[in-house]
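Below: one structure in structure tokens.
Note that one protein chain of the assembly has been removed; the remaining protein chains are unaltered in position.
Going in written order, the chains are labelled A, B, C, D, E, F, G, H, I, J and K, and every chain counts its residues from 1.
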Amino acid sequence: MYGEDRIYKKVEVIGVSKNGFEAAIQSAVRKAHTTLEKLSWFEVGEIRGHVGEDGEIKEYQVVLKVAFQLKEK
Amino acid sequence: MYGEDRIYKKVEVIGVSKNGFEAAIQSAVRKAHTTLEKLSWFEVGEIRGHVGEDGEIKEYQVVLKVAFQLKEK
Amino acid sequence: MYGEDRIYKKVEVIGVSKNGFEAAIQSAVRKAHTTLEKLSWFEVGEIRGHVGEDGEIKEYQVVLKVAFQLKEK
Amino acid sequence: MYGEDRIYKKVEVIGVSKNGFEAAIQSAVRKAHTTLEKLSWFEVGEIRGHVGEDGEIKEYQVVLKVAFQLKEK
Amino acid sequence: MYGEDRIYKKVEVIGVSKNGFEAAIQSAVRKAHTTLEKLSWFEVGEIRGHVGEDGEIKEYQVVLKVAFQLKEK
Amino acid sequence: MYGEDRIYKKVEVIGVSKNGFEAAIQSAVRKAHTTLEKLSWFEVGEIRGHVGEDGEIKEYQVVLKVAFQLKEK
Amino acid sequence: MYGEDRIYKKVEVIGVSKNGFEAAIQSAVRKAHTTLEKLSWFEVGEIRGHVGEDGEIKEYQVVLKVAFQLKEK
Amino acid sequence: MYGEDRIYKKVEVIGVSKNGFEAAIQSAVRKAHTTLEKLSWFEVGEIRGHVGEDGEIKEYQVVLKVAFQLKEK
Amino acid sequence: MYGEDRIYKKVEVIGVSKNGFEAAIQSAVRKAHTTLEKLSWFEVGEIRGHVGEDGEIKEYQVVLKVAFQLKEK
Amino acid sequence: MYGEDRIYKKVEVIGVSKNGFEAAIQSAVRKAHTTLEKLSWFEVGEIRGHVGEDGEIKEYQVVLKVAFQLKEK
Amino acid sequence: MYGEDRIYKKVEVIGVSKNGFEAAIQSAVRKAHTTLEKLSWFEVGEIRGHVGEDGEIKEYQVVLKVAFQLKEK
Partner (left out) sequence: MYGEDRIYKKVEVIGVSKNGFEAAIQSAVRKAHTTLEKLSWFEVGEIRGHVGEDGEIKEYQVVLKVAFQLKEK
């Protein structure tokens, strides 16, 4: 698709999963793909998590930017 | 709500008010909440302002990121 | 318009053009203006490009933030 | 106290208050001062907040670094 | 004033006040406006403060950039 | 716990493990939880590793900030 | 001029032009050279612009640092 | 090896794999080790990925810095 | 080429030209392409320039990262 | 010690000395080593100083992060 | 002097010396003190240098911010 003038939009989302970082990313990408628009790529920003009373990680949180092509109206 | 897979979206807005920074933030949060989506949290970015001819601050401007949960279609 | 409480939204887009950086910016601004909303200003982020087999730049890519006033519903 | 060799320690804390940012800062400084050590100064990092169901800010959160002189054992 | 070629200068100042952050900003803007040049806008950088022996904030310090139009000689 | 004034402390730690990044994070969180204080959350900073003579990764190192609530004395 | 002890000063300016980014830079450099001091070099910071009602860029704005040698009194 | 004067070189590479981030890192480290020089350590920079038409991640991309000791000629 | 494991290398270069920024970028890309390796893309970093005695820009300098695929030996 | 799971803690300190930057660093490292814990390494952050009425530097201040291994209880 | 409202100005200078970094800093502070205004403190930014044909450092360059109190007119 190189050579054609076009425009992409980036949206910042936060994926949350109890199954690790890659699961949080995959789930966020999949949901953004169905909820927002067909994605082309993503970029990982912050990586964080929630710790339970027992010292185990209960939740993995990943801030992502997801990008998709913006079709002209 | 910990423990459930979910996804949030962050949107960047700029609140402007003549009544100080907290007013600019509160007003931006309130407007984004009604205009965009029910917010969960916000993060303050840049803080700036406009100065009048008389050296008084006429306008307070705050760049915010506001976040809300993205519901699946 | 100074003195009135109001709110702006910033959106991140990527303009792509084979005619140089200013062309990529102009085209992205024009398309975002018709596709998204009437823009007030833009800010340039990353500047990048794609190189062909012959060592010539085939595509100029500019990451921009574009801003427009958010009207209350 | 200029001219004497000495050492300070910086600790990162997060003050949370429902009464605005300055209240969050003041309360964090006061608590760190009694809980940790007699503070000399502080520096504001991130500024954030929690939004309620009604679009009002329920909680102001400020990430601070607080500094105090480290006495030799 | 859009459309005319012109040039602004930004100067970095630090406002200090015992009456809170907005007081430190307002006072710095007012003093820079009379001491330096008629300001057009300002941008807040670092926010810090000095803590007294009793754990109370004695001084609020705000690093600002202030901007004014540079007239040609 | 929203609505109550409180204060958290963040501590920077480095988790090291030969079993990958998630293992390094989990182990650091677990150890900080028992050694320091009951954690509430963590944030990932730098990610690095040590390479052996044979080109295999022998050690995964992750710089984390871990946060816990600071109880008043 | 290598080998001599000397001192330079950097000043932050913003060039504004309706004729593109290089025009904004050239005009700012030229004006700073006559208004402030004979420049030695410049560094580009932020690049931004103003968009008109018709979606066309009406103004290009470039934040620059310009540097000149500081002569001793 | 502490105590000896020596010099290392860092090289920036991008590892790409369809099998996740750790696979992308491991494969880049292994290839850089055979192609460039015997590595001592690596540092992870950006983390990104390519999304297919079906919303699944087709490729994981990790920007790394890899370091090795520079032997004198 | 998506889907295949591979590795790229990024090299930092500085293009210098008296004919403007795009000329400096194009010339650097072209020279790096023949001197180093067949490039795939580039990313613009710092943008600077040298000013002559007469206040005119004599030289445009652009710091770039250029990237090419690393073939296995 | 490579290959064993372990955890380090980083603490931010500020060394102050009237005898130059290396003296400020050395003194801070030595004091942190006796006051806090046996250090493994340090990283220099900000470098600053205090200037006297006569234009001479009266005090050198260096912000450091010092790191030590965290033993399990 | 704590407790009084006041304002400081920061100026960016570059000290150059052939006698090392501390010499470059000391000389820049001393010259800025006589040329500009009586300084209160300084902060070190970039540190760089020029290398001669023989591989020896011919010049040390340090970018500093120097600060002084701004007296009201």
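Going forward, a residue touches a chain if its C-beta (ideal position, glycine included) is under 8 Å from a C-beta of that chain, and two chains touch if they have at least 3 such contacts.
Small disclaimer: the values here were computed from a predicted structure and weren't measured.
Residues of subunit I in contact with the chain left out of this view: 11-19, 23-24, 27-28, 31-32, 34-36, 50, 58-59, 63. In the full complex, subunit K touches the omitted chain through residues 20-21, 46-51, 53, 55-57. Contact between subunit H and the unshown chain involves residues 2-11, 65, 67, 70-73.
Everything that follows uses one rule, which is that only the chains that are shown with their structure count from here on.
Repeating the G-K interface, with the same residue numbers in over half of the contact pairs, is the pair D-J out of A-F, D-J or A-H. Interface comparison, D-J versus F-H: the higher number of contacting C-beta pairs is recorded for D-J.
Using the average of C-alpha coordinates as each chain's centre, K ends up farthest from subunit A.
Averaging Cα coordinates per chain places subunit G and subunit I 23 Å apart. Averaging Cα coordinates per chain places subunit A and subunit C 22 Å apart. With centres taken as mean Cα positions, subunit H sits 38 Å from subunit B. Counting partner chains per residue, subunit H has residues 34, 50 touching two or more of them.
Interchain contacts (touch definition given at top) occur between A-B, A-C, A-F, A-H, B-C, B-D, B-E, C-G, C-I, D-E, D-F, D-J, E-G, E-K, F-H, F-J, G-I, G-K, H-I, J-K.
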